[in-house]
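As you look at this complex, bear in mind that one protein chain is not there, while each of the others sits in place.
Right, chain A next:
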């Protein structure tokens, strides 16, 4: 485990420790669940970012969806 990973984890866990119990105490279950999900996804992404690891971009998925649409329009206008 590298130092950036450790720092990101520490920050994420400390934020979670402060905010999660407050949400649960106020009986905001949905909020706590959404908070937990988003925070864990964010932490995972941030760990990759902090370590400058090359990962496939999530935008590639969007590109594969929209590439056929673009090509369709391209073919329509280009004789």
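In this section, a residue touches a chain if its C-beta (ideal position, glycine included) is under 8 Å from a C-beta of that chain, and two chains touch if they have at least 3 such contacts; residues count from 1.
In this section, contacts and distances are computed from a predicted model.
Per the UniProt record, the absent chain's protein name among "RNA polymerase sigma factor", "ABC-2 type transport system ATP-binding protein", "Spore germination protein KB" or "Cobalt transporter subunit CbtB" is "Spore germination protein KB".
Listed here are the chain A residues that touch the chain not shown: 4, 12, 15, 19, 23, 28, 30-32, 34-35, 38-39, 41-50, 52, 54-55, 57-59, 62-63, 66-67, 69-70, 77-78.
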